[in-house]
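Heads up, the thing below is written out as structure tokens.
Missing here is one protein chain; the remaining ones are kept as they sit in the complex.
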Amino acid sequence: MSDLELSTTIQMKVRFHECDPLQIVWHGNYFKYFEEGREDFCQKHGISYLDAKKNNFATPIVKTECEHKLPLKHSDEFEVETSFINAEAAKMIFHYKIVSSGKLICTGRTTQVFTDKNSELVLNNPPFFLDWKKKMGLIK
Amino acid sequence: MSDLELSTTIQMKVRFHECDPLQIVWHGNYFKYFEEGREDFCQKHGISYLDAKKNNFATPIVKTECEHKLPLKHSDEFEVETSFINAEAAKMIFHYKIVSSGKLICTGRTTQVFTDKNSELVLNNPPFFLDWKKKMGLIK
Amino acid sequence: MSDLELSTTIQMKVRFHECDPLQIVWHGNYFKYFEEGREDFCQKHGISYLDAKKNNFATPIVKTECEHKLPLKHSDEFEVETSFINAEAAKMIFHYKIVSSGKLICTGRTTQVFTDKNSELVLNNPPFFLDWKKKMGLIK
Partner (left out) sequence: MSDLELSTTIQMKVRFHECDPLQIVWHGNYFKYFEEGREDFCQKHGISYLDAKKNNFATPIVKTECEHKLPLKHSDEFEVETSFINAEAAKMIFHYKIVSSGKLICTGRTTQVFTDKNSELVLNNPPFFLDWKKKMGLIK
């Protein structure tokens, strides 16, 4: 496993309808922000669910987690830092960190697996994914 | 055109995350309730977007409207009355009325057209839709 | 009434979770984009629901409309043009136009009224709103 950590950061702003009657971002909406971070990461680093699809794999999310430290409010600006966790298992794991005005808002994590065209779980890393890892210097 | 009016009614309850920082249902969420009403209507009266699909038609929504009289709040129970508007043009028009505790909350309307497998607008009512109208006694 | 038209434009991009099983933006989500346009307009032109609130008025949305021409898909980039419609009645009316790659996607409109601290409808334009209109050259 490599020490190298790949990460990207995007700037976002809380939308009015993302907030709940407690005047804060509704907790489930943080997964929208994580998704934006993940999509941006995948676009910048050349690996997306469309690449998987082209190779007849799907990458369903099997686990999501979020730990909240501070709430975000309407109009708050924040950044989402998305990092790829270089696991050995046939999984795509991303870690997220949301920061606003220098304060940690929350951290999160999503885990995706690979399924083949019969929707069966794939236990070994698909070739296209290993190729990508090599290209990124994550494995030799 | 027939005088007969087809309508169905469903019971719903406001979910917490559907409310905004003003403590009322966010205005765009009423279209979720209308959709629930429309789906229920279509299921009960045997006409759905899947029927259209089976006949190689899609039924995209081309117009949505909502007039708000009173707000709904978290946990409010309400009913959505969905009525089919029997237009002569090749359109599916539904009218909605949301009532809670005997008070009118809002009315709305959605207009759908038919497109064929090339995504081209269809100007005449598709046979499967005319068959349905006949079956429902809306046309002779 | 002035001929002058105030408008602002923002750039947006379709998020994955805003799309439905038909692979297009779910129709109700366009009101999210309109809201982003309206909020940007209000911030740039110095009039927001917080200004209203400071003056003890609320500005509930009483009518929403959207006419769809073409669908947006995941990752599509688009712009929302928000224009203030200078009505004489005590209303805030905004018109929206969404354009992507030079093509008209949809147009929309929202109508807001003023209510006082007892949640009663206000029939005359509140002073703070008339002041804003004068400042913007919309009335003399």
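Note that the chains are named A, B and C in the order they appear, and that numbering of residues resets to 1 at the start of each chain.
Everything below uses one rule, namely that contacts are C-beta pairs under 8 Å (C-beta built on N, C-alpha and C of every residue); 3 or more make two chains touch, one makes a residue touch a chain.
Keep in mind the model is a prediction, meaning the values are calculated, not measured.
Of the candidate positions C:His74, C:Lys91 or C:Lys133, contact with the hidden chain is made by C:His74. Think of the hidden chain as still there; on subunit C it touches residues 16-17, 19-21, 23, 26, 28, 74.
As for the chain not pictured, it touches subunit A at residues 22, 27-29, 31-32, 35, 58, 60-69, 71, 110. Summarising the interface, subunit B meets the missing chain with residues 15-17, 32, 35-36, 39, 75.
The criterion applied here is as follows: only the chains that are shown with their structure count from here on.
One simple way to say how far apart two chains are is to compare their mean CA positions; for subunit A and subunit B this gives 36 Å.
We define each chain's centre as the mean of its Cα atoms; on that basis subunit A and subunit C are separated by 32 Å. Counting partners per residue, subunit C has 32, 35 as the residues that reach two or more other chains.
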